[in-house]
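One structure is given below, represented as structure tokens, and several questions about it will come after.
What you see is the complex with one protein chain gone and the rest in place.
Right after this comes subunit A.
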């Protein structure tokens, strides 16, 4: 039961990663801050270009398609669609590099 040769999950099965199934309240808070930071960058770009009377396609497309942090549903902020999951949703922290990629939209109806 004790000692170097005890049968633990990681010793008998090799690699064992334990990722909690949901985000903690602080992780959710930081996720919101990151979403807001991206919104503010987009806002800065669009106001700066608007002063010169210019715009760019990627900026327009982002503003058309992407909801801002305030407009997003909690479901979309903290979870992501996955066709293999029960009820088709898993925590957004399962997404690789999830703190540095934008993942705001999910299939309609899911």
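Going forward, a residue touches a chain if its C-beta (ideal position, glycine included) is under 8 Å from a C-beta of that chain, and two chains touch if they have at least 3 such contacts; residues count from 1.
In this text, contacts and distances are computed from a predicted model.
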Item checked: From "Vacuolar protein-sorting-associated protein 25", "Anaphase-promoting complex subunit 11", "Large ribosomal subunit protein uL30m" or "Elongin-C", the hidden chain's UniProt protein name -> "Large ribosomal subunit protein uL30m"
Next item on the list: In the full complex, which bits of subunit A touch the chain not displayed? Write them out.
Entry: 34, 37-38, 41-42, 44-45, 47-49, 51-52, 54-56, 58-59, 62, 97, 99-102
